[in-house]
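For this depiction, one protein chain was excluded, whereas all remaining protein chains were kept in their positions.
We call the chains A, B and C, going by the order they appear; numbering starts again at 1 in every chain.
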Amino acid sequence: MIFAGCDVGSLTAKAVIMEEEKILASEIILAGTKPALSAQEVMDKTLQKAGLSMGKIAWCVGTGYGRKQIPFSNSEESEIACHGRGAVWSAPAVRTIVDIGGQDAKAIKVDEQGNVIRYLYNDKCASGTGRFLEIMADALGIALDDLGKLARNATDPVTLSNQCVVFAETEIISLVNEGRNVADIIAGLHRALANRAASMVGSIVADAEVAMTGGVAKNSGMFHALETALGVPIRKIDHPQLNGAIGAALFAREATAARS
Amino acid sequence: MRKELKEYPFDWMLWRAFAAAARLKAGSEKEYRQAVNQIPYFRGALDAIYGIGEPGRLLLEMVAEYFEKIIHAEKRGQKTAITTFCFSPAVFYALDIVPITLEMMTVAMGATYKRGTADFLDYCNEVGFTETSCSSQRGSLGAYLAGNGVTIDMVVCDSPGVCDTNVNAFAFASAYLDKPFFQLNMPPDLIAARSTEYHRADYRALIDFLEEQTGRKLDTAKLRRILEEVVRQDLLMAELEELQILVPNPLPVTFNLLIYAGRFLYAGMPQCTKLLESMLAIGRENAGRNQSGLSSGREKLRGFFCYIDHYGQDFRLWQLLDRMDISYHGNILSKMWSQDAHYVKAFDRQKEGYKIDTTDLDTLIDSISDLNSRMPMIKSIRGPYDAPHMWLQDTLALAKLHKADFIVYNGTPGCRNTWGMVKPFARDTEKNGFPTLILYSDAFDMRVESWETTASRIEEFLKVRRLCS
Amino acid sequence: MMKIFHESSTILFNRHVQNWKTGGGKVVGYTCSYVPDEIFYAAGILPYRLRGVGAREMNIADAYFGPFICSLPKCLLQLASEGKYHFLEGVVVTPGCDSMRRLDDCWRKAGEDITETLPSFFFHYAVPHKTADYSLKWFIEETHLLKCAVEKHFNVTITDAQLHNAIDIYNEGRLLLSRLDALRCATDVAISGADALAVVLASTTMPRKAFNSLLMDLIAQIEANTDRITGRKRLMLVGSANDDVELVRLIEGNEALIVADNLCFGARFYADLVEPEDDPVAALAKRYLFHNDCPRMFGDYKGRLSILKEKIKRAAVDGVILQNIRFCDLHGSENGIFERDLETAGIPCLRIEREYGPLVETGRIRMRIDAFLERLEK
Partner (left out) sequence: MITAGCDVGSLTSKAIIMNDNRIVAQELIRSQIKPAESAVAVMECALQKAGLTIQDINFCVGTGYGRDKIPFVQEAVSEITCHAMGARWLLPTVKTVIDIGGQDCKAMRIDKDGKIVKFITNDKCASGTGRFLEVMARIIGVSLDDLGGLSARAKAPITMANACTVWAQADVIQHLNDGIAAEDIGAGINNAMASRMAVLANNIGLERDLCMTGGVAKNVGVVAALEKLLGMTIKRIKKVDPQLVGAVGAALIAADKCERSAAS
């Protein structure tokens, strides 16, 4: 049987089509301001890739901030639950997930089935989110995808003490003015973000295998910064950004299983 | 502050609003509907309150009367004192002083005004009070700082040693308005002999202060009458608690609000007793039929709030819980620590409770001092959270007694005190088997986090933690 | 010579502390100016006021503290968890304010999770928030408890003679610091605010005897030296704890000079002497409970305002900078009323809110200072 998961976030929309254990097709697009349209677009593209029509999808679970607006989903799950499911499916040993999405960052503790045991959001006034990186890349005039690459040339990462994303931007501008090199600033950015994520993990005393999900996980600089901050190696998973959608598809499978 | 808000004193407006609200049900249901349509922002709260039946009407009457006393205090030659929810007003009534409890004024304002207390919150900042301070006092304090209420004669609080931001609001008011200030200062420990001694010495100083401010002597007979009434109320509250722990819980979700509203406004006064009796009548009736107090009659979950409720416009928290079939077991603020209290007996923690001894003036003062030192928050949130008799122990004991399925922390960003320890606290409640949600919203200021977001965080939590489908 | 002071004010484990340790000495840290150093001095222990200098991350502190908390206690917890306070045998925490008070809870919890974070001696010193006779009685008892706890844990006896001696030494230090204070208030100033702060900071981390003699030399040097700093705007710094010399440098720039303050790392810390009496513990309790206070002593606004006005007059201050650390409502709110009352009295004020820790927002603060100085121009 064929299932789908659709994850409409604040920056991107993702869709995954699965058949049992196999991913048939997936797609990631930039989200517009109308969740319904973003969902439709990303799902159409995915169906096209898979050469399927919506009618072939036995069940579709929607997740992400826009989940309530997805016209074609049969049910909804919060992205927290989906990231739990998805990560444990991709890497069964994983018990802790750090999900840094566009809108917020979460630390999630799961059991061996990927059921959520505990989770935390990022603090107010300490914005460890994807948008944080986006705004900063903006301020530095750098493409978001280049951050990781650039960070590798860092020799002496800067310290960003300001918790607030917008004030931190001023800090960055003044650092650039002082002639600090961009690589050090980006590395400092990653460290600041990683430390905030690490403090969430600390609060829920998460242990065992840690995975990182969300688009930010594709940023190698962030990935390594988080490893350093946590002091443990992080388990790489294949599709960090699709993880929520995969989890949703897995929920879809469970939903149909429960029905038959 | 917007001009139109300066047109009428805010406490006078609250009085008129609640006085009118208390009479709304005098007529037919149709008339009620037509009337509430004229007050869209008060409507949700009124529907919820009247939904409770008689106790709801009594609450409105009680609150209206409370405002009426404030408005006419000067005319009646009475002094007014701004004070805090966790200070027992009994002593004011004994000395014929009219208390103005800022947090209660804030909640009343939030429930009736379109923009809640936003303008008054901001006004405090306009005159130099920090924006990061607790919104519970700021919400109504702003009106008094702006001179948009009755004249304040004195400032009395009992939060030093318990909550800086709370007492800081009163210290600021006293300095800004140049009014006499008195603080009861709580040591970090509750039951040590030297703490009790300190409490009682401090309380006697308070009485000297109040006598000096009013030029009156404390009337022993009156204090005795009031404290005897307190005992009566404690017994009623104990029985309410016994009912509340039944499965299903026969009390409606709003009853905790009524319990502490009654005690915070009218400790030792017949108004509160009457309210508690009418609540008990409903509770007993439901219990008799083994009937849940929820509108649907189906109790799916039992929730306990370890700090404060959420006073979003229209009582949305209680409506959400009721809609989700969640029986509400109140928060740490709805617990008075009388030795008659059900949980005090249940845990065999008499030492932490107070006993009213009406023998003579000395025992009366000792009793009311003990009572005050065991007020909500004053009792549980003074020492380290994991110390004996403090936040964690009380929360776990109550959550277990009430068979709660989950715990929610809700406060205000102004609360240095609990935000300074809530993360380790939540870790420990989780360790003890209670799924715990930490909310970042502000109980009194919807501009910190919209109610829609807060509600979705609660629903998400219950779903993700698989407490409900 | 200033170098020594600056060094011991910027390095946690500075030379003096290192020497003290290699000499087998013990060190006890404390969090606020309401803790009597004399008790420890008398016990042969080095009292050390805890500071957040050198904190770079918050990842550990944020796992225990919530977001709306002053960054000073956060920095302390972070440093302790990183092992930067390895040289402490003990810590005394006070309910100086709610943020600092909860350092007790958070530090103990971090101690359970991270080894060697929590010193074996950990004392909660309950300072009352008022000065009534029964509060003093309480505080005398509390100070006795502290003394006994120190004696018991470190297996020493603290005699009255030792306490009296400690009081003398610390009073001498207070008098010296007051002389320095006077040199700053003078019309032609002999020492910059940044240097003066460094001196005060050094006094909180150095063995007091050594400090006293160093300071005596410094004062002699300054008095001998004839070149004076002139033609600058004379500012007073008021508000939250500040142990950041860089912040003072930033404020002073080339056009301003901080000639007076009312800070717990400043005048508030040395202004009042301990009045000797038979019971040294009672004498200490009195001084520390009644000393030139901080808004944690609720309801004493007028007292603090008059202290400010007196100092403003004595130091011929052109303008007052009222600063508070983010989430410090006690100072932040009082600064609001100070501003109202001082401006009414014709004294220009500038209110700024800042973050504690590695100096950030330099641009934002600089702009405010420049504008303030431009305002003082006319």
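Couple of notes before you dig in:
Following the convention adopted for this analysis, contacts are C-beta pairs under 8 Å (C-beta built on N, C-alpha and C of every residue); 3 or more make two chains touch, one makes a residue touch a chain.
For clarity, every value in this text was computed on a predicted model and none was experimentally measured.
Note that the undisplayed chain, when the full complex is considered, contacts A, B, C.
Note that of A:Gln40, A:Asn115, A:Thr170 or A:Ser220, the residue touching the chain absent from this view is A:Thr170.
Within the complete assembly, A:Gln103 is the residue of A:Gln103, A:Ser220 or A:Thr256 that touches the hidden chain. Touch with the chain that is not drawn comes from one residue among C:Lys21, C:His144, C:Arg249 or C:Arg368, which is C:Arg368. Mapped onto chain B, contacts with the missing chain fall at residues 1-3, 115, 118, 122-123, 125-128, 131-132, 413, 440, 442, 445-450, 452-453, 456.
Taking the whole complex into account, chain A touches the unshown chain at residues 10, 32-35, 65-69, 103-104, 124-125, 127, 129, 131-132, 135, 139-141, 164-167, 169-170, 173-174, 176-177.
Chain C residues in contact with the hidden partner, per the touch definition given at the top, are 343, 351-354, 361, 363-364, 367-368, 370-371, 374-375, 378.
Just so we're on the same page, only the chains that are shown with their structure count from here on.
With each centre defined as the average position of its C-alpha atoms, the distance from chain B to chain C rounds to 38 Å. Chain A and chain B, compared by their mean Cα positions, are separated by 41 Å. In chain A, 123-124, 203, 205 are the positions where the chain touches two or more neighbouring chains simultaneously.
For chain B, residues that reach two or more other chains under the stated contact definition are 413, 423, 427, 440. Here chain B touches chain A in the complex through residues 413, 423, 426-427, 430, 435, 438, 440, 460, 463-466, going by the rule given at the top. Across the complex, chain B meets chain C through its residues 127-130, 132-133, 160-161, 163-165, 167-168, 170-172, 174-176, 181-183, 185, 187-189, 194, 197-198, 201-202, 205, 384-386, 413-424, 427, 440. By the touch criterion stated above, chain C contacts chain B in their complex at residues 63-70, 73, 95, 97-99, 101-106, 108-109, 124, 126, 128-130, 132, 134-135, 138, 141, 295-296, 298-299, 301-302, 324, 326-327, 329-330, 332-337, 339-340, 351.
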